[in-house]
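Left out: one protein chain. Kept in place: all the others.
The block that comes next holds subunit A.
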């Protein structure tokens, strides 16, 4: 059983989704909700067990259909992917729980699509094969297209159309990049690719470089790196908030793929091609932070603000990927978990606030008071403090770690300057947004105002509580992040694990 554990985070959501399309649950929303949340819990538990197992026994490699590494497709659960899989499964569970309050009635098949999305993201985190990564990207994308349209209006159609077309072009570029890399390297297994890159000669080096940089374009598109980030604020702010919260993990898939490709395949050992994307990543990431911060300052409603905060977090993460030291990767891993949870929490909170403020919705202007000011205000305060990066919450730990790990990087001073000014901008606009929404009131709320559903509150609280927990358990968490970063940079170790005695 334990040797199959690696495949469970991929298989369980798929089984759940297929089961929910079949007769007993097919028409019955209640049954579907129960199955969705239940299977969400099971997937999360399985992922958590996988996480504990990788922490104890190190990387585990699962050859699908028992076809061994360079020929068959492998799933690799190293500490980093196990952590991200757990994060995704947890996020899927929380969003499933939140949607049970009524969001899933606004269109058909919300729950199956949610599980298909979790399947795609988990698969993308686990796979060790570049083409399989493409397949899982497509699985998560087609689920995300449908989720984006779920219960949407006209504004939504426009954003979805642009998002879908952009991603289809991105998929084509992805395939071209894979074709080039396969043509030059003769393999698509990531560990094998890393090994073959070192042996490249002559013109093949340039071809592989083109392939690698085309991959960068694709991952930058998925991760919303400047100049390919313009779709994100529009898409995320027009999607249903619970969908946007779920999407908080999707940009991270792009960042994770960058981590894998540019520290493993084109990393230290790659000879002429090592660190080829580093400069690009570094400056684009800094520009992304600037654009994100400007976007945050300019946002007129809460959801758009959170979407722009996601852009800032992507910029920060990519800058850390570009530094490529163990410390910076560890900081990136800690920050990645933190920022995903917090932005998801903020999306859901923005939805609750919008529902309770009637016509004003989530616009940052004076409006009627929310009906549960203490609860929502408290949760918003915690999430805001975390997202700004003020002590004592997890954002602060992440920020200090990020700044320390970039101290010695070339042009690190530029990063410090931009990052700190961006943090100030975020501090100003988030605190302005919070005080306007909760304190600047016109009129009185009537007694029949909508109150948050228990399932919604439970989901939001689960996400918000993660932030203090990430501080309380900062010790073990940072140790785990360090372990994951070391494994990420451990070139020979991974080759040994994946390819074993083959070569």
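A few notes on this one:
To be clear about the criterion, a residue touches a chain if its C-beta (ideal position, glycine included) is under 8 Å from a C-beta of that chain, and two chains touch if they have at least 3 such contacts; residues count from 1.
Simple rule for what comes next: contacts and distances are computed from a predicted model.
Missing chain, UniProt protein name: "NADH-ubiquinone oxidoreductase subunit 4L", from among "Cytochrome b561 bacterial/Ni-hydrogenase domain-containing protein", "Maltose/maltodextrin transport system permease protein", "NADH-ubiquinone oxidoreductase subunit 4L" or "Glutaredoxin".
When you scan A:34, A:169, A:366 or A:428 for touch with the missing chain, the hit is A:169. Among A:52, A:161 or A:366, the one in contact with the hidden chain is A:161. Considering the full assembly, A:179 is the residue among A:24, A:38, A:102 or A:179 that touches the omitted chain. As for the chain not pictured, it touches subunit A at residues 131, 135, 138, 142, 145-146, 149, 153-154, 157-158, 160-162, 164-165, 168-169, 171-172, 175-176, 178-180, 182-183, 188.
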